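Every protein chain of the complex appears in place save one, which is left out.
A, B and C label the chains in the order they appear, each numbered from 1.
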Amino acid sequence: MEHELGFALRNAWLILAIPFFSFLVVGLFIRPRAPKLAGIVATLAVFASAGFAYALAVEYLSLGGHDGWKTIVPWSFEWLRFQEHLAVHIGVIVDPISVLLMVVVTTVSSLVHLYSLGYMHGEAGFGRYFTWLNLFTFSMLALVTAPNILQMYVAWELVGASSFCLIGYYFEKPSAVEASKKAFIVTRFADLGFLLGVLILGYFGYQIASEAGGSAQAFDFLFLTNPEVMGKFSALGAGLFGIPLLTLALLLVYMGGAGKSAMFPLHIWLPDAMEGPTPVSALIHAATMVVAGVYLVARLFPLFATSGDALLVVAYIGAFTSVFAAVIACTQDDIKRVLAYSTLSQLGYMMFALGVASFEHPLGYTASMFHLFTHAFFKALLFLGAGSVIHAVHSNEIWKMGGLKAKMPVTHATFAIATLAIAGIWPFAGFFSKDEILAAALGSGHTGIFTLGLMVAGLTAFYMSRIYFVTFWGKAKTEHASHAHESPWIMLIPLVILAVLSIGAGFVPFGEFVRFGAAHGEAHGINPMIAAAGTLAGVLGIGFAWLLYRDGLAERSGVIARALGGGYRLIRNKFYFDELYLFVTHKIIFRLVAAPIAWFDRHVVDGGVNLSGWSARVFGSAVSYLQTGQVQTYGSWFVGGAVLLLFSLWMLRA
Amino acid sequence: MGLLSWLIVVPFITALAVIFTPARKTAWIKWISLVGTGFHLVLTAFTTWRFWQLAAPEAASMKTAQLMKLHLEERIPWFESLGIQYLLGVDGISMSMVILTSIIIFTGVLASWKVEERAKEFFALLLVLVTGVFGVFLSFDLFLFFMFYEVAVLPMYLLIGIWGTGPKEYSAMKLTLMLMMGSALLIVGFLGLYHVSGMNTFDLTKLAEATFPASFQKWAFPAIFIGFGVLGALYPFHTWSPDGHASAPTAVSMLHAGVLMKLGGYGALRVAVYLLPEGAKDWGLFFMVLTTINILYGSFGAITQKDLKYFTAYSSVSHCGFVLFGVAALNLMGMKGAVLQMFSHGVMTGLFFALIGMVYGRTHTRMIPEMGGLAKVMPWLAVCFYIGGMASLGLPGFSGFVAESHVFLGGFFGNPWTDATIMRTLTVIATMSIVVTAVYVLRGMAKVFLGPVTDPHFHALTDATLTERISTGVLVATLAVVGVMPFLLIDLIEASIMPIVNRLHASGVTVALH
Amino acid sequence: MIEQLATLAPGPFHWLSLTVLLFAIGIYGILTRRNAVGILMAVELALNSGAMNFVVFNKYVAPSAVDGQIMAIFVIAIAAAEVVVGMAIFVTLFGHRRTVDVTRMDQITDAAGTN
Partner (left out) sequence: MLMLPELIVIGTAFLLLTLDLIWSDRQRPALALVGLSGVGAAIAATLTLMPQSGELFGGRFAVDAVAWWFKLLFLIAGGLTIALSMDMLDGRIGAGGTQLGSRGEYYVVMLFNLAGMMYMASARDLVSLYVSLELATIPLFVLAAWKRDAQSTEAGLKYVILGALASALFLYGMGILYGLSGEMRLEAMGKAMQAGPAFWLGVAMLAAGVGFKLTLVPFHMWAAEVYQGAPAPVTAYLSVASKGAGLALMFHVFYRVLGPLAGHWDLALAIFASLTMTVGNFAAIVQKNIKRFMAFSAISQAGYLLLGFLGKPGDGVPAMLFYLLVYIVTNLAVFGVIIWYSNHTGRERIEDYRGLSRTNPLVALAMMIALFGLAGIPPLSGFVGKFFLFSIAAKAGFHWLVALAAVNSTVSLYYYLRVVRQMYIEPAEAGDSALRVTPAMTGALAVTVLASVILGVIPYFYETVSAQTAGWLQGTLW
């Protein structure tokens, strides 16, 4: 750097250190003695990191960026040295998207921490909860600031683990335990792909790096996305099944991203993950961790764009997931599950936005990050709002709510804002980002995807309005719902802040900050046609929902459901994917692989050992059977032995 | 007497002190053992510091060295006419193993605090066993090495036979005999090395200067590798391990899985690969295949186990597979990973067995289906168990990840002597274990610790006592320290691995490919 | 014919044939006689055939010294000692078993409850 970096950039390590040490201190020392204090300290720490992240963002943005934003790694140290050119430097990368994510993560995280102070009040594992939440924040920050792919993998696993702990927070509840296991194992399976991708990238990266010499490190993003290196990568030629090696590696890496971002068909864990406390869902399973996959693709976007094919796969899977999840979301009754499917759908949105981007049409890249940004706020808001409702009604079932509009005014208002935001209605944040995505899809010539996107926009508006109406409108449908009252202020403050952000976020001149390449032009402005189409879809969806659910009852929609018959059941049962997975794991892997292996080990391999022991005994018995006691038999052996000796001496002499 | 001799002698003296304590005074016996092992831990720390002072300045020069460099060497002629010496030394690999052992025996003594039956014999045997282990790690004369090797293995028979549970005599006998069969192969290999070298010495550092004919290496390498492999649970010679571990008392399982199984990987690296590079090149792939089977087979085998100890034992088979896999990969990362995995698995599995013992001491069952919801009544143990589990599935932040990532990279990067495609395929197959491991670890632990408390009696159970907390706490801390600061260990061992790698590259002709 | 044979002096071949025959008969006896005393007799045959060997070789191979003949004398003495010890044992055994049939001397087995 030619000029002096500011305080935040010079001390970038603090972004990781603050939550990490707070995690250690809270987890090891404060939690066992003073759980209350643990919560407060944890929250303060996250607020501190949020403040630091803002400072860092401001400093970074002030570095200016008219000819593209520089990527800098202001702090790093060698953590794990595999061999030369293959060392992992733990550090902090600072570029627009990492700054963006830092801001989003710390913001949402600190709000969720604050909210949780109220929401989790009186829970037995209060301290434990905040410990994990802190760990998660640390891991997530480590993920977004990773300057190399291995640090990202490390953080990736850590967020997985903290997510596991938080989903299974109610560890005495079997369903929570199951959900946590499922989340961990499914994402772990995806991570296998990530790991293999890393291995391939690392291997060929190492070849390239060692040719280049110097201090090039094969795992560094700056190295991997270096145009020269990328050129060498794409020249590697075919790997497995004729797929070019680069594409193969990227697809494997993408598999990891797809797992974390719950892309079809690895989506099954996310809805179940709603077993965790609601603020956790807001933080991890809506705003931050699940976008890690998107972030990963964005981080490696130049490589993906070089490959092309890999990006197409990203696009199609993203598009499919967005429709698929949106359809399911229309039929679910659990408020959090609807939100979960909605998250899936929106993640699909971000993914295909990235997928349609390319070197020539990089708008999708910006659009995707923009949507990530806005979505984080309104989806967190939706979850926290839902949490507030659940807190009041003691149920997740939307059909057990109703009529909360008056009883919970703040929750209602903020939830409505978020619903409008996600439905893509001007001037709420979702409008801008969604519009940009659709524009990107159309602009890059993916008309099919554009159409699907439009459809999803409509569906999104529909199902979100559905839960909004059913929850807040009409009459209270249960005892709890009728006695519900507004949540404490400590939970409402985050709601309000997020609501403000859900409105304001769209007006951020996003394309200025996050863009791929130096290209301006298409980044700006709103295409009126697309905006109209998107808004129309949203309005249609809302309208349709109003028609069906404005009184908060299921009667009218039931007619349609019955009309659809089997199709409806199929959707409502999530296309039976859980059952399919259960079948594969339990019936096939456990019964047909694991059990036979255990059997084989006990009976064949161990049997072999026992057999050798047994045959030794048999041989021993046989030998001692010759010991008949007949002295003349012994004599015969003796003479026979002498003959044998004669022959062996005579014949075998060297 | 030098520092290293003290490292070997301290546990032995402690054992003697235990023997001369009246059998009734079990508390004394335990305190003596604890003080002895605690002192050993301090001594180990001091030795590490001394070693590091000596080794650090040379780390750079080792990058190209072809011969290992011993520090703190002690060399006394023994059976002079046969070139047998009392030769102790330490390099990074053995140093890390000594640290591991010292930690495990210290925590093992703590974990055995509840042993009352024939406590005197128990602790004495335990300490004798550990004496052997330290001897193996520190001796560089193959005769001495072998001697300590068997001293380390044999007390196991009595320890399992007397204090074990279940079919203990069967397990103890099987374990002892299988391991001794392994050492039978070792004897053949060692004597071969001794005579074929024509140097009339068992000095490992000297033998490395000999060039062994390829025809000799061709059979000696597998003999030695398998000989050590039996102890390292190499498939299909691993079946002593599940039964042995299941039957053994807590501290013995800890030591056995935690330390003794490491002798296998250690020896395979130190003796087989280092001295017989040509053989290693010929047989590398063969053992890669076997260890790949190990890795997957162990983890699949663990899925359906009902007994917690069998469960852990199969997981050990899988993890020890990583050790030998790394060794067989024949490159820097693989071998480094192998040593790291030895350390990591040692601590991890020590932790597991300690915890199982503690849980068993309370619930009086080790059957997974009979337990449930124990996290509610024994949160400390549950958390430690989960940390161990996370470490075992290779979660970053714990030592398991550091090791496994090395091993995977090592396998994937391959070596110039083996078909790269096959090695990569094997590595890919091996990586699948990270998923399978997650499956069995989470399933098993969830059943035991999570969910509602299944048996009303469990409500009356207590959490860990102070000794248990110290014991498990030390192990957990070790896992975390290595996981968070892997460079501590890597710096220690890397320079010592280089000569092994360099020898591989220097010897013979490179066989095609690449 | 008979005269012709009578004029032939026996050579080493003949003597050796005799010792071989004696030895074979002795071994055969040892291996087949059921009476222990008979076995001792067979032992005598075998030992004496060995002794005779020495005498024969002394005469035909190394006539300068009398080593072989000395050996024969020792063998005779030793064979006697051997037989004496054997007889003593057999007599004692006869006291216990009322027989010296060696095929019935199979009471020492692993299962035998010795004391």
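Operating definition for what follows: contacts are C-beta pairs under 8 Å (C-beta built on N, C-alpha and C of every residue); 3 or more make two chains touch, one makes a residue touch a chain.
For clarity, every value in this text was computed on a predicted model and none was experimentally measured.
J.: For the chain omitted from this view, which of the shown chains does it touch?
T.: Per the contact definition above, the missing chain touches A, B, C.
J.: For the chain left off this view, which of B:Leu110, B:Val151 or B:Leu351 is in contact with it?
T.: Answer from the full complex: B:Val151 touches the omitted chain.
J.: Please identify which residue in B:Tyr194, B:Phe212, B:Trp283 or B:Phe300 touches the non-displayed chain.
T.: Checking each option in B:Tyr194, B:Phe212, B:Trp283 or B:Phe300, the one touching the absent chain turns out to be B:Tyr194.
J.: If you put the missing chain back, which residues of chain C would it touch?
T.: For chain C, the residues touching the absent chain are 19, 23, 26-27, 30, 36, 39-40, 43, 46-47, 49-51, 53-54, 56-57, 61-62, 65, 67-68, 70-71, 74-75, 78, 81-82, 85-86, 88-90, 92-93, 96-97, 102, 105, 107-108, 110-112, 114-115.
J.: What is the set of chain A residues that contact the non-displayed chain in the whole complex?
T.: Contact residues on chain A toward the absent chain are 616-617, 619-621, 623-624, 626-627, 629, 631-635, 637-646, 648-650, 652-654.
J.: Would you write out the residues of chain B that touch the absent chain, in ascending order?
T.: Residues in contact with the chain left out: 78-82, 84, 143, 146-148, 150-151, 154, 157-158, 161-162, 168-169, 173, 176-177, 180-181, 183-185, 187-188, 191-192, 194-195, 219, 223.
What we mean here is this: only the chains that are shown with their structure count from here on.
J.: Would you mind pulling out the distance in Å between where the CA atoms of chain A average out and where those of chain C do?
T.: The answer is 96 Å.
J.: Provide the C-alpha centroid distance between chain B and chain C, rounded to the nearest whole angstrom.
T.: 65
J.: Which chain C residues touch at least two other chains?
T.: As it turns out, chain C has no residue touching two or more other chains.
J.: Please give the residue numbers of chain A that touch chain B in the complex, ascending.
T.: 78-83, 86, 150, 153-155, 157-158, 161, 168, 171-174, 177, 180-181, 184-185, 188-189, 191-192, 195-196, 199-200, 202-203, 206, 585, 589-590, 593-595, 597-598, 601, 605-606, 608-609, 613
J.: Applying the document's contact rule, which stretches of chain C touch chain A when the two form their complex?
T.: Going through chain C, the ones touching chain A are 27, 30-32, 102-103, 105-110.
J.: Could you pull out which chain B residues touch chain A in their complex?
T.: So the residues of chain B touching chain A come out as 174, 177-178, 235-236, 238-240, 242-243, 297, 300-301, 303-305, 314, 332-333, 336, 373, 375-376, 390, 393-397, 401-402, 405-406, 408-409, 412-413, 427-428, 431-432, 434-435, 438-439, 442-443, 446, 449-453, 486-487, 490, 494.
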